[in-house]
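One protein chain omitted, others in place.
Read from first to last, the chains carry the letters A, B and C; within each, the first residue is number 1.
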Amino acid sequence: MTHEKMLDAYPKDLGGLDMAKLAACIAACFECGQTCTACADACLSEDMVADLTACIRTDLDCADICIATGNALSRRTGYDAKVTRAFREACAAVCKACGDQCAEHAEMHEHCKICAEACRRCEEACRALLATL
Amino acid sequence: MTHEKMLDAYPKDLGGLDMAKLAACIAACFECGQTCTACADACLSEDMVADLTACIRTDLDCADICIATGNALSRRTGYDAKVTRAFREACAAVCKACGDQCAEHAEMHEHCKICAEACRRCEEACRALLATL
Amino acid sequence: MTHEKMLDAYPKDLGGLDMAKLAACIAACFECGQTCTACADACLSEDMVADLTACIRTDLDCADICIATGNALSRRTGYDAKVTRAFREACAAVCKACGDQCAEHAEMHEHCKICAEACRRCEEACRALLATL
Partner (left out) sequence: MTHEKMLDAYPKDLGGLDMAKLAACIAACFECGQTCTACADACLSEDMVADLTACIRTDLDCADICIATGNALSRRTGYDAKVTRAFREACAAVCKACGDQCAEHAEMHEHCKICAEACRRCEEACRALLATL
C-alpha cells in the first residue's frame, strides 16, 4: 500500500515508533473519513432522512476529524507527543460517538452498518497507537 | 459577521448555549486555520527554512485541527457534548503547541508573531467554551 | 484583518499580484466555507429536511472547495498560474451552483438567503482574481 511505502521512504530514522501500528492507523483514518462522508450522503437519500439527522451530523464531524488525524499522523517531522496524542484522543472519541450512532441504525441501513465497523476499526487503531506513546 | 448571522438563523432553539462565546470560537478557529496555512508557507520561503521545519509541521497540524473544529462548532444538529469537548480539547492542545513554536521565532519573523497571537486567541476561545460545558 | 497582515508579512516580494483582490478572495473563501457548513446543518434541522437534500449536498461540496481554495490562495511559495487558475475556476463553478440552490430557498429560509449571498461574493471574488491572471 502506498502509505506504507511512504513511511519507508521517509528520509530520517526516527526510531522507537511502531510502524505497523502507525501504518494501520493512517489507513483506518482515511478509510473512516471517506466512509463517514459516504454514510452522511446515503442517509440524506433515505426516505426517513428526518430520523437520521443526528447520524448525518456525527458522520460529518467524524469525517472531519478522521482526515485531520490521518494528515497529522502522515507527518513525522518535528514530532511532538502532545500534539499526536491530542489528535488520536479526539479521533477515538468522535469515532466512538459515530460508531454508536451508526450502530443504532445498522439493522436497517447497510451503509450505517459498514460505517459503524469503519468507526470501530479507526477508534481501535487510535487507541492502539495511544497505548504505544 | 456572517457566522453570527448564521447562528441566529438556525431554525431550532437549542437553549443554554453561550452564543457569544460560540461565535467567538468559530471565528477564532477559521482565523487561526488560515493564519497557520499562511505561516507554514511564509516559513517555506525564508532563507533559513531548514531551521523552521518543526514550525512548518506544527502549523500544518494546527491548520487541520482548527478547520475541523470550526466546522464541528458550526454544526448544532444532534449536539453531543462528548464530541464537541473532544474537538475543543484537541484544538486547544494543538494551538498551544503551535503558539509555543511560533512564539520562539516571533522576534525574527513577523508571520510567526502574528500566527502565535492567532493560536493564543484560538486556544483561549476553545478553553472559554470548554468552561461553559 | 489577520489574513491581510499575513500577506504583508510574506518574506519575498512576488510583484505583479493584486494584493487587495487576493486578500478579498481569501476572506470570501473562508467565509463561504463556514457559511455552507452552517447552512447544511441548519437545513438538516428544518422540518422539511427531505426537500432540502440537494441543497445540503451542494453546501457540503461548496464548503470543501472553498476551504481548499482558501488554503491554496494563502500559499505564495512556488506560485504556478495553472494551479491557482484550477482552484479558482472550480471554486467559482461550485459557488455558482450552491448560490443558485440556496437562492431557491432564500424566501423561506434565512440561512439559505445568507448562504446564497456568501456564495455570490465568493464566486465574484474568484472571478475577479481570475481576470487578473
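Criterion: a contact is a pair of C-beta atoms (placed from the backbone, for glycine too) under 8 Å apart; a residue touches a chain by one contact, two chains touch by 3 or more.
Predicted model only: the values in this text are computed from it and were never measured.
Looking at the complex as a whole, the chain kept out of the display touches A, B, C. Taking the complete complex into account, residues 2-3, 5-12, 26, 30-31, 33-35, 37-39, 41-42, 44-46, 63, 67, 70-71, 74-77, 109-111, 114-115, 118 of chain A touch the chain not shown. Not every partner is drawn; the one left out touches chain C at residues 53-58, 60-61, 64-65, 67-68, 71-72, 75, 77-78, 80, 82-83, 85-87, 89-90, 93-94, 96-97.
In the full complex, chain B makes contact with the omitted chain through residues 40-41, 44-45, 47, 49-50, 53, 56-57, 60.
Convention: only the chains that are shown with their structure count from here on.
Judged by shared residue numbers over all numbers used at their interface, chain A and chain B contact each other through mostly the same positions, with over half in common. The distance from the centre of chain A to the centre of chain C, each centre being the mean of the chain's C-alpha atoms, comes to 27 Å.
Our note on geometry: chain A versus chain B, Cα centroid distance of 21 Å, whole angstroms.
Each of residues 53, 56-57, 60 in chain A touches at least two other chains.
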